[in-house]
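Please read the structure below before turning to the comments.
Yeah, one chain of the complex is gone here, protein chain that is, but the others are all in their spots.
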Amino acid sequence: MGKLKSVAELESLRAQVLAAPDRPVVRVCLGPGCLAQGADKVSRAFKAAIQERNILADVQPLIKETGCHGFCSQGTLVNLYPSDLFYVQVKPADVPEIVDQTLREGKVVERLLYADNGARYRSAAEVPFYKLQHKVILKNVGLIDPLDIEDALKAGAYRSLVKALTQKTTDQIIDTVTIAGLRGRGGGGFPTGFKWRKVVENARENPGPVFIVANGDEGDPGAFMDRAIMEGDPHAVLEGMAIGARAMGAEQGYLYVRAEYPFAVRTLNIAIEQARALGLLGQDILGTGFNFDVQINRGAGAFVCGEETALLASIEGRVGEPVTRPPYPVEQGLWDRPTVINNVETWANVPHIIDHGAQWYAGVGVPHSTGTKIFSLVGKVKNSGLVEVPMGITLGAIVEEIGGGVPGKERFKAVQTGGPSGGIIPYEFKELPPEDLKLDKVGLQPRGFMPMELKNLPVDFDSLAQAGSIMGSGGMIVMDDRDCVVDVARYFLRFLEEESCGKCLPCRLGLKGMQEFLNNFSQGKGAPADIDALASLGMALVDGSLCGLGRTAPNPVLTSIRYFRDEYLAHIVDHKCPAGVCRDLITYRIDADICNGCTLCAKNCPQACIAGANKEPHTIDQDACIRCGVCMDVCPVDAVVVA
Amino acid sequence: MSSSENSATDVINFFIDGQPVAAEPGWTILETARHHHIHIPTLCSHPAVTPWGSCRLCVVETRYGKRVQVIPSCLNPPVAELEVFTQSERVKNVRRWVLEMLLAECPASREIKKLAAAHGVTATRFAITDPEEECLRCGLCVAVCNEVVGVQALTFGSRGVKKVLETPYRVPNNACIGCGCCVSVCPTGALQKRLDTVRGDLSRRTGHGFAH
Partner (left out) sequence: MQTARQDIDTILERYPRHPQHLINLLQDVQAEYSYISPEHLTLICDHVGVPVTQAWSVATFYKSFSLEPRGEHEIKVCLGTTCHLKGGQRLAEACERNLGVARGQTTADLRFTLDTVNCLGSCALAPVVMIDNDYLGRATIRNLKKRLDESDDGSD
C-alpha cells in the first residue's frame, strides 16, 4: 500500500478494510496490569494452541494483542468476538480449554467469567465496573490492534482529520474546540481552545514556524491513563495532533514520552511509521497541501519535565529546569517560537470533538468541565484499574459503585487525587472547628471548603479545587484505615524531593524542611504548634517556588492537616499512629493463638530476634526488632499483628 | 501596532508600597525599586548576568485589578497601575522561611547570617548537614562563566537536594582560564574556597589559556 494521494483513496482503503470477511477475534489485554500478570504468555498460548490444533482452519480466529481493557485487578483479561464473552484472570493453562470449549464448541467456560456477589457476568458490558463508565477516549483502547493502522482505520481513525482538512477552516476548528469547552487533561485544566487561539495570534504578530507538543511525561505515581492511550490507540493522539497542527499552522509536532514507558515508545514509533507510509503524516497529506510530521522524544527520567517549560528545555536537549513564566510557551516556546503543549489525553479528545461536534461534547459532563475524564482507580479498592467517566460524577459513584468499595473489613478513609500535587480528601465529611482552618489565613489565600459529604463531591476541575485538591492527570488513590496520612504526606514529599530540579530555594530546601517536620511527627516528636509552622512553611513553598512542582508540592500536607489534624495530634501528643504505619510508634507482635510455629518468621528475620521452638508459638524480642515487617510478610497464617 | 513606537520610550507608572514610582521600559520591578531606593533583599541577582530567579528572596506581592500574586521582582517587569508590596505577610513568610532554611544549608556563611538577622531570623530549627558549607547553589558563578566569560568551565551536577557545583568528573577543567569572575560574583565567598577544584593546581598548568 503506497501513499494515499487523496481523501477518496483513504475512504476506499477504509471501505476495503471494512469489507474484509468477519473473523472470530480473541482480544488479549496487554496493558501494564495484565502484562504484569503474564498476559504475553496468555497471548502466546492462544497462538500456539490454535496452530497446534489447527481448529477452524477455514476461519482462523484472530488473536489480537490490544491495549488496556481497564479492569486491571482481574487480569489477564480476554474478550471474545462475536460471542462477546469476557474472561478474567486467564492464565496460560486456561487457554487450551478456552480454545476447545469456546472457540471450537461455542460453550462458555463458566469458571473464567467475572463473578461478584454470587452473580456471574457473561459480557464486559454487564459488569458493574464497566457499567457506569462512559467510554469515549478509551473506546478503541482494548478494541483495536495498536500496531495495525488498518484496524484503527476500521474503527474510524483519521475520519476527523479529513473533516478538519476538507470541511472546516482553521478558525472553525479552534471555535469547535473552544465551544466544546475542552480543558487540559494534564492537571491545570486550562481551556485548550484559548491556548490554540493565542498561538495563532502570536504567530500572526511574529511570523514564522509554530510547534505543537504532546505531553506524555506521565509522572504522577499511580497514574497510567496516558500510557493506556499511547499504547492502546496511538493514532488518536497523532490524529488529534494533526488536527491541532492544521488549526494552528504547525508543521512539526513533538511527542514527549516518559522514560519508563518503552512499550508506548515502540507502539507510537510503529504508528508514526505506518501513518507516514500511508501519507497521513508527512508532506502534502491526502493531497490537500497540508504538511505535518511528528517526532518522538523520550523522557530521560525527570518528573519535573511534566512542567511545560522544563519539558521544552528537555526537547531542546538541555537540563529540564523550569523557567519563569511569562513568557508563556504560547508566546516563546520551542526555539523561542509560539508552541502549544497539550497532554496526550487532551489531544486524544480532539478527534471526537471534531467528529461529533462541539454541542455533543459540551453535553457530556457538567458546565465548565465538559467531556469525560480517565482516572486510574487504585489503592485499597476492590476493583482497580482504568475508568473513564463523565465529568461531574460523584467521588462516591467512582469509588463505591465502579470500584466496589474497600476490600476486607477496613473502613474507607480518604481519596488522594492529583498525585503529588493533589490533596488528600476524607471520604466522610468531618465538621471542623473554624480555628482548624487557620492555615488558610497564613497565606491570605482563602480556599474553599466543602460543606458537604465528600463522597458526594462532584469530580470536576472546580469542585476538586474547592476541596483543596486538583484533578491532576487523573490518579485516584483510595486509602483505608490502615493508611496513615502523615506517612502518605511524607511519601509524596520524599518523591518530590527526589524529583525537584533544585533550582529555586523554597522548593529545594523546603521539601527537605517539610520532611524534617513530618519525620519528627512520625516518631512522635514535636509540639502541636509545629503543625501550624509546617502549614506556614507549606505556604512559603506555594508562594515562593518557581514552578508548579514546588507551588503545588505542599498540597498533600496542607489538605491532610486541614482534614486530619486529629491524626497529626495523635502522633505528636499521644505518640500513637492510629493507622499502625509509622514505624517508631508501632510494635509487631505474634498472636500465640494463631501462630503454628512454622519458623518461617524466625528464619527470615534480619535481626534474628524471633525465638520459638518448631511447632510452638514464637515471640519477638522488642528491643532488637527494627520493625522491618518481614515477619508479617512471610507469615503464612497471618499471626503477626501490629499494635 | 501604531503605539509600539511610543510604548518603547514611555515610562511605566506604578506603585511600590503605596509610593508612586516610574520604570524605564525594560526595567524589572527590582530594578525600579533599586532606582527609587526601596530595599528588596536578593542573593542571586547580579547586573552582569541574565536573572535566573533561584533565591526567591526578592519576591513581592502584586495586585493588579482583582489579580493578587506573589512573584519574584527580579524577573517581572511592571505594568502601569500595578500595586507592589515588598513587606506583605505573604512576602515576609517566604523570606523568613527561606532564610531560616539557608542558615541550616549554608551555616558557614557570614553574609547569610547577616541577611537573616536583618529579617529577624537568628536561629534555625532545621538540621545542618555540612557545617562548613557556604554555597547556596544560586548559579551566579555558572551564569557568569557561561554568559560573560564564555567558557563554561563549571556547572551544576545532579538535581534537587543533591544539586552541586562541579566540573565534569569532578576534576579541574582545562577550559577554565582562571579569570576569577566566578569568585567575584559569588554572594557568599563559597567559590573562593573551591576555585582550585575548577581551575586546578596553578603550578601544573602551562601558561597559555590563562587570562593573566
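Should a chain be cited, it is by its letter among A and B, assigned in written order, with residues numbered from 1 in that chain.
Going forward, contacts are C-beta pairs under 8 Å (C-beta built on N, C-alpha and C of every residue); 3 or more make two chains touch, one makes a residue touch a chain.
Just so we're clear, the structure is a prediction, and the values are computed from it rather than from any experiment.
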Contact partner of the left-out chain, one of A:Ala214, A:Leu457 or A:Met479: A:Met479
From the list A:Leu10, A:Leu30 or A:Cys72, which touches the chain that is not on show? A:Cys72
Cross-chain touch to the chain not pictured, restricted to B:Arg90, B:Arg137, B:Arg159 or B:Arg194, is B:Arg159
Residues of chain A in contact with the chain not shown: 32-33, 35-37, 72-73, 75, 219-224, 227, 259-261, 297-303, 314-320, 376, 378-380, 384-385, 416, 419, 475, 477, 479, 483, 488, 491-492, 495, 498-499, 501, 604, 606, 628-630, 633-634
On chain B, where is the contact patch with the chain that was removed from view? 152-159, 166-169, 173, 175
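The rule is simple: only the chains that are shown with their structure count from here on.
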Whole-Å distance, C-alpha centre of chain A to that of chain B, is 38
Can you list the chain B residues touching chain A in their complex? 52-57, 59, 70, 72, 75-76, 88-91, 93-94, 96-98, 101-102, 104-105, 126-127, 136-137, 139, 156, 158-163
Which positions of chain A touch chain B when the two form their complex? 302, 319, 323-324, 442-445, 497-506, 508-513, 516, 536-537, 539-540, 543-546
